[in-house]
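Complex shown without one protein chain; remaining protein chains in place.
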Amino acid sequence: MYDKFIPTAADYVRFAPEILLTVFGTLIMLIEAGRKEDQRRPYGILSLIALAGAIYLAFPAYNNAGPAFQGMLIVDGFGTFFRVLCYVAAALAVLCSGQYLSREKADSGEYYSLILFSVVGQGVMVTANELLMVFIGLEISSIATYVLAGFLRDDQRNNESALKYFLLGSFATAFLLYGIAWIYGLTGSTDLSLIRAALGSANPPNVILTGTAAALMFVGLAFKVSAFPFQIWTPDVYQGAPAPVSAFMSAGPKAAAFAILVRIFMTAFEPIAARWEPILWVTALATMVVGNFAALAQVNIKRLLAYSSIAHAGYILVAITAQSQIGISAVMFYLAAYTFMNVGAFAAVTHLAGKDEKYVNIEDLAGLGQRQPVTAALLSVFLLSLIGVPLTGGFFGKFYIFKAALDSNLVWLTVLGLLNSAVAAYYYLRVLVVMYMQDASAEVPAPKPVSGGILVALVGSAVATVILGVFPSVILNFAGKSGTLNP
Amino acid sequence: MLDTFFFYAFALLTVAGAALAVTMRSAVHCAVWLIASLLGTAGLFLMQQAEFLFAAQIVLYVGGIMVLFLFVIMLVNLEAAARERQMRKRWPIALAGVLLLAAGLARSLEEGIRLPAPRPAPEAAAGNVQQIATVLFGEYLLPFEVASVLLLVAIVGAIVMAQREDAR
Partner (left out) sequence: MQELISHPLFTPLLLTALIVLGFPLVTGYLVHIERKILADMQARLGPMRAGPHGLLQPLADALKLLLKEDVVPAGADKALFWMAPLIAAFTGLTAIALLPFGERLYVADMNVGLLIISALGAVGVLGMTLGGWASNSHYSLLGSLRGAAQLVSYEVAVTLAMLAPVMSASSLSMVEIVRAQQRRGVWFVFDNYGLMIVTFGIFLIAAVAETNRAPFDLPEAESELVAGFHTEYSGFRWALFMLGEYAHAFVICGVTVVLFFGGWLRPFPNVAWLELPLNFAFPVLLIGGSGAATLMLVRKVRRPWQRVFLTAVAAALVSAGLIFLVPAVNHVLIAPFWFFLKLGLVLYLLFWLRGTLPRLRYDQLMNLGWKRLIPLALLMLFLNAIAGLLAA
C-alpha cells in the first residue's frame, strides 16, 4: 500500500537541483536568524554555491531524462536548458546584488533566500508537465519577485513597483488559474500530454470552450512575458525595482514564462494550433511595435531597457508563432543570448546608478567613454547585441527567429519584424552616442571603477554574448536537439 | 427534487454573495457577503459528497482567512477610503472591457451548452477523506510538498514587507 507514496531514486535525481536550492534558501534564513550583529554575511557566496551546485546537478538529471513524481515533472532537453538558463540568470543577478545592497544598506539574508526560492519556482515551471505544477511554480517565482521588487521598503519607487507588480500579477495569475480550471473541466485532466490526447481525440471537447480556456491561460502567461496588451506594468516595475532585481526579473522569470508558454501551447494546445496562431501573430507584431516605438521616447535607461525587453518578447513570440522545431530552437537560443545581454546591460546600470539610483537617465552616461572606458565598452557590447549587430549573440538570435518565421511562411511578420529591429537600432545607438560623443556633465560625479561581483557579471555576460555571436553552435546544437517537445 | 432545490439555493447564495461582495459600500459588508458566497460554495461541495472539502473550505476560508480579513478591515480605518469614489476617470473603459469579456464568455458558454452530458463522478467507495489522502500523498505528492515552498516564500515575503525598520 505504501509503495505508491514513496518516490523513486530517479525522481529525486531529476528534482535534485530544486531540492538543493530550497535547502540553501532555508539555510540562509537560518544563518540570518542566528547571526550576531557584527558577523559577516556570507549569503552571496552561499547563493552562488547553491546555484553552481544546481547547475552541476542539472546534468545528471538530464542524463536520467524522463518524467518524475508520477508524471508531475518531465526532465527533458528543453526543460534542462531553461533550468540552467534561469540558474545562470540568478547567479548573474546575485553577483550584482552584493555591492548594490551594501550601497543601499539593505544587505540581508531574505534577499538571497527569495532569489533562490524564485529560481526554485522557475525550475519547477520549466520542467512542469502538469498545469498544477505550472501554477505552483509560477506562484513561487512570482511571489518571490513581487517582494524583491519592493525590497527597499523605504524607497517610494520600490513601493510603487512592488505594488503594481503584485496587484496586476495576481490578477494575471487568476486568469491562468481560471483557464486551468476550464481545461480540467473540459478534458478531465491537468496533465499536458493527457490534455493533448483529449483535444486531439476523435471526439474532442467543444473547440470554442477549449479556445476560451486557452485564451484565459494565454492572458496569464502573456502578462508574465509582458506581451501586448499586458505589457503596461513592465516599464514602471523595471524602473522602480532595485536594478539587480530588474536584471533578474527581465531574465529568469521571463525565460521560465516563455518556456512554459511554449510547452503548453506546443504540447497541450497543439491540436488547436490553427485557432491560436492568428492571435499569436497579432500579439507578436503588436508587442514588437509597442515596445520599440515607446522606447524611442525614453530618457530613463531602466525604462528604456524595460521597453526594449517588451520588444524582445515580441521577437520571441514571432518564433513561437512559427510553430516548428526550428522555431523552438530559435526561442531557446534567443532567450539565452537575451539573458546575457540584458542582464549585462542591467549590471552596468546597477554599477552606474549610484546610491539611491540617482543617475539612471541616459544623459547621466555622457562622457562615460572617457571616464570609464571598460564599463562603457562592456555596455556597448550589450547594446550592440541588443540591436543585433553581427558577431554578437543578438544577431544570431534574430537571424534564427526570422529564419524560422520564413520557413513557416510568415513573410509579412518577418518583414515587419525586421523593420522593427531597424527602429530599435535608433534608441540603442542613442545611448552609445551619449556615452562616447558627449562631454561629461559636471553635475554627475565620475563613477568609481567597476569591481567585484559586478565586474565578474559584466565580463562574464560580455564574453558569453560574444561567444554566442561567434560560435552560436555551442548552444544551437543542444537547442536543435531539444526542440522536440513530443518525443 | 430536494437536491435540485438545495443546488439552486447554494448556487444563488454563491453567486449573489459574490455579486454583493463587490458592490456593497462598507468593507465589512463586502466581507460578510464574501463569507456567504464561500459558504454557498461549501454547500455545493457537500452536495457532491465531498465532505472533506466542505469542512476544509469552512475551516480555512471562513474560519481562517475571512476572520483575518475582518480583522484587518476593522483594524484599518476604511471610512475615508470608502467615501472616495474609485476609478474616477477610466470606468467607461473598464466597463466596456468587462462587458466585452462577459459577452465573449456568454457566447462561448452558449456554444458549450450543447456539450454532451458530463460523466458522473466515480462513486466514493471508501470514505472520501481516505481517497483524498491517497491521491494527495500518492499522485500529487510533489505539488503538495512544493506548495510548502510557496507558503514559505509568502511568509518570508510578508515578514520582509512588514518588519520594522529598527529591526533590520
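In this document, chain identifiers A and B correspond to the written order of the chains, with residue numbering beginning at 1 in each.
The rule is simple: a contact is a pair of C-beta atoms (placed from the backbone, for glycine too) under 8 Å apart; a residue touches a chain by one contact, two chains touch by 3 or more.
From a predicted model like this one, the values you see are computed outputs, not experimental measurements.
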| What are the shown chains in contact with the chain that isn't displayed? | B
| field | Sole contact to the chain not displayed, among B:Leu44, B:Met66 or B:Val160 | value | B:Met66
| message | Which parts of chain B face the unshown chain closely enough to count as touching? | response | 26, 28-29, 32, 35, 51-52, 54-56, 58-59, 62-64, 66-68, 70-71, 74-75, 127-129
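Rule of thumb we're sticking to: only the chains that are shown with their structure count from here on.
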| remark: When centres are defined as mean Cα positions, the distance from chain A to chain B in whole Å is 31
| Complex contact set, residues of chain B against chain A | 104-105, 107-109, 111-112, 114-115, 119, 134, 137-143, 146-147, 149-150, 152-154, 156-157, 159-161, 165, 168
| query | In the complex of these two chains, what residues of chain A are touching chain B? | reply | 4-5, 7, 15, 22, 26, 29, 68-70, 72-73, 106, 108, 110, 113-114, 117-118, 120-121, 124, 130, 132-133, 136-137, 139-140, 143-144, 146-147, 150-151, 153-154, 162, 188, 205-206, 208-209, 211-212
